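Quick one: the structure is below, and I'll ask about it shortly.
The other protein chains are all here in position, but one chain of the complex has been omitted.
Going by the order they are written in, the chains are A, B and C; count residues from 1 in each one.
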Amino acid sequence: MAQMTYAEAIRDGMRVEMKRDPNVYIYGEDVGIFGGCFGVTAGLYQEFGPERVIDTPISETAIVGSAVGAAAAGLRPIAEVMFVDFMGVCMDELLNQAAKMRYMFGGKARLPMVVRTPCGAGMSAAAQHSQSLEAWFTHIPGLKVVMPGEPADAKGLMIAAIRDDNPVIYIEHKQLLNMAGEVPEGEYVVPLGKADIKREGSDVTIVAWSWMLQKALAAAEELAKEGISAEVLDPRTLVPLDKEAILKSVGKTGRLVIVHEAVRTSGFGGEIAAIVAEEGFDLLDAPIKRVTAPDTPIPFSPVLENAYLPSEEKIIKAVKELF
Amino acid sequence: MAQMTYAEAIRDGMRVEMKRDPNVYIYGEDVGIFGGCFGVTAGLYQEFGPERVIDTPISETAIVGSAVGAAAAGLRPIAEVMFVDFMGVCMDELLNQAAKMRYMFGGKARLPMVVRTPCGAGMSAAAQHSQSLEAWFTHIPGLKVVMPGEPADAKGLMIAAIRDDNPVIYIEHKQLLNMAGEVPEGEYVVPLGKADIKREGSDVTIVAWSWMLQKALAAAEELAKEGISAEVLDPRTLVPLDKEAILKSVGKTGRLVIVHEAVRTSGFGGEIAAIVAEEGFDLLDAPIKRVTAPDTPIPFSPVLENAYLPSEEKIIKAVKELF
Amino acid sequence: MELTKEKLLDMYKTMVRIRTFEMKAAELFAAGKLPGFVHLYAGEEAVATGVCANLTDKDYITSTHRGHGHLIAKGGKIDLMMAELFGRTTGYCKGKGGSMHIADVDLGILGANGIVGAGQPIATGAGFACKYKKTNNVAVCFFGDGASNRGTFHESLNMASIWKLPVIFVAENNMYGISNYQKNHMNVTDIADRAAAYGIPGVTVDGNDVIAVYEAAAEAVARARKGDGPSLIECKTWRHRGHFEGDPQVYKKPEEQEAWLKKDPIPRLEAKLIELKYASQADLDAIKADVQAEVEAAVRFAESSPLPNPDDVFTDVYAD
Partner (left out) sequence: MELTKEKLLDMYKTMVRIRTFEMKAAELFAAGKLPGFVHLYAGEEAVATGVCANLTDKDYITSTHRGHGHLIAKGGKIDLMMAELFGRTTGYCKGKGGSMHIADVDLGILGANGIVGAGQPIATGAGFACKYKKTNNVAVCFFGDGASNRGTFHESLNMASIWKLPVIFVAENNMYGISNYQKNHMNVTDIADRAAAYGIPGVTVDGNDVIAVYEAAAEAVARARKGDGPSLIECKTWRHRGHFEGDPQVYKKPEEQEAWLKKDPIPRLEAKLIELKYASQADLDAIKADVQAEVEAAVRFAESSPLPNPDDVFTDVYAD
């Protein structure tokens, strides 16, 4: 085990696969010498050279669209979109090409491609550089959606994403990039579609992912002091979703709070709530709560951004309302 | 009252407003002489001339992006995107420009614009011409989302959408275009944000919109024969959502089935289920059911498309499972 | 590749195969036998044929909503195509795709496409793969005049040009995007002029002259294989039929239609073949009869193939 940051863990996952498979390459805006807008690809240009770590023009449509073509022709691209906020620019390529090609062709195409992109608020980057748009991708059958909440998962899920023969949207959180943790060395794989109980508990289940996992864990710590035992479950991948793990946990606790940073309406929390309200209705002792951002764009001023973001306090409050 | 089809009702709504306000104009691909891919704008070019009914190049990004600029500069554009499936092409313009401009500018912009677009399957148009993507738009604070399920609403909501000072996504269903009904003449306005009980009932609430409203009504008719009294509620606009009307109906019936044509995962049904599981938990006597398309792209062959689509039978089956 | 007698007769047969397939599809559609949208390539056969005659099975193409011609020219099997139009399990896509999504990845055909302009970045990516793997193969991207106004065009040509990718962009200028006349949707006469914006060669050819198309493509393909990067070829042509079957074509001037029908690429090649003494009228008639039989057989194959099982909806979403 090595001590690594989340950013280093992502990089290590890419490095392991690039060494193993010459068909894996990275491209995106400023991923080369510059090392990526958040430094995640730093050093890879030097290690793998300009043929495998490639700076693109500002052309997200062509970046993702050409990844589709390259994958269909046998490569395993890792495309970077600098902020998840820019995904609207290449949404057609994800929606109508990457996700559907295999199905439309009657199962006769394979599209092993990863689109890496950072999400999230907390740095006063305002409305166009702080969003959490994972729900959109989960609404597109044919894509897989990965959102690691800590360093080891970041690495293991990256390797799994690269090895997967389907288009995978890999969403990393800006606020987690510098978070350090123990990360297994070498070919460490975390399978897509397996949730992880990050903290065991018996009174309430908190489902949270990405940065919110950390907030949920902090809230659980506080709640423990007040005698409420919260189980914190990280789905880690939203598609495929480990529904059984969620239902099992709710079966144990009888209460469910879902936390996400995305705006409330039509966020992925709604999907989880709906699954449990249908398939786990009899397990529930209380209403299902969602702790989310409000239905507003993301404001710039730190005071406002702070008010906007789900927080430890808001999670604690929601949990307590169930007792 | 006049007898009109849904397509004629949409057109009549646009015509009424174009006569009233010279700043309202229509543009999109083949909306002029051709009358629109589904004939919805037929005759308007002849009536209002080439300056107000304008054929654009195949440039959805510029169509919606320029609608934003034109609206900010004082016009009231009605832009047409030929299929909702193409919205990925102009998603950034909706997500980051249209929806956020007012907020980002501290409330100092007004963007009165309508983006009209047809959705839905049922004509073997396959995976890229049959989708229902409304959930995406509902996940973007700043947009309003309108989905009429019958002719009179189609007209009244169109007039309301044009008069609204916010960007409105107006989604019309291809399978409803030829449906006829009574439609009030002149300036008939259906306010955005008000649900309508399309059929009263006491045993179960079925929430359905767009084409699925018609399927739900047919299912309710059948269910009545079997002694189950279903209330059918059409939210008509998903944003703003008339949450109170839904909770009130569930309060009466104690059971909820949500029907939508979009794929299940992260469809808007999840949002409604989550609201009720949180705010109406105590009203529920049974699990919340969703009847939706499965999580697959839309297949071409009629046999498959038929299996894919939610149907009267599937709704009836879901309702019965609650008793 | 030289244009031998054999090659030219081959190209003729391909063009006839496309035309025959398309007219059969029109007939079947009118008879209510084909579900969904059908966009026909009749009249534009020389473009796909002239270009694809320069390609091998290892080269890639991306096609459009008007894809039958590209598929046939690249070697696609018409029985599997026809079965797909009928929505049968034996079709190229097992009935899941239909006319707008037929593909044959083994033949390098990365699919017809229902999204105008979507093939442009896909072909760019396939060209990238050829260069990355140093295979010496190329990717050809077919698209219309209308598609030349999409952002994908710009981003793709720029990307292909800076990385010198082996991509040939073929603009099929049939003068209309649905009802929108070219002079109303762009302010240049020749789409080829747009190549200069990317520092790549751009040529305009008579798209109804299969030999002219072949030669322009030969040059562009050779250039691409040598590592000299992409080209843009504009082929001026005309669709004989409506945008889709059922289109009343109110927007087309009858005299224009008539003038273009006279420039039909097939009789034109026939005249040439006879002039070159590569074939007699009887030879050509024999080819037509052959092809007609092939197409009829394809229809029989399709019609006698099983429909999908409703449960097939759920398969083929993900690779495992």
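Rule of thumb we're sticking to: contacts are C-beta pairs under 8 Å (C-beta built on N, C-alpha and C of every residue); 3 or more make two chains touch, one makes a residue touch a chain.
Because the structure is predicted, anything quoted here is derived from the model rather than measured.
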Check the whole complex and report which displayed chains the hidden chain contacts.
-> A, B, C
Given B:Gly13, B:Gly32 or B:Pro57, the correct residue touching the omitted chain is B:Pro57
Who touches the missing chain here, B:Gly74, B:Gly186 or B:Gly227?
-> B:Gly74
Contacts of chain B with the absent chain, listed as residue ranges = 23, 25, 51, 56-57, 59, 61-62, 64-75, 77, 92-93, 96-97, 101-111, 141-142, 144, 165-166
Residue positions on chain C contacting the omitted chain are 149-155, 158, 161-162, 184-188, 193-194, 196-200
Touch list for chain A against the chain that is not drawn | 29-30, 32-34, 37, 55-59, 61, 85-86, 89, 123-129, 294-297, 299-304, 306-308
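By our rule, only the chains that are shown with their structure count from here on.
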Measuring from the mean C-alpha position of chain B to the mean C-alpha position of chain C, what distance in angstrom results?
-> 36
How many angstrom between the C-alpha centroids of chain B and chain A?
-> 30
Measure off the straight-line distance from the CA centroid of chain A to the CA centroid of chain C, and report it in whole Å.
-> 40
Multi-partner residues of chain C (each touching 2 or more other chains) = 93, 95-97, 101, 113-115, 151, 317
Of all the residues in chain B, which ones touch at least 2 other chains?
-> 85-86, 89, 126-128, 294-297, 299
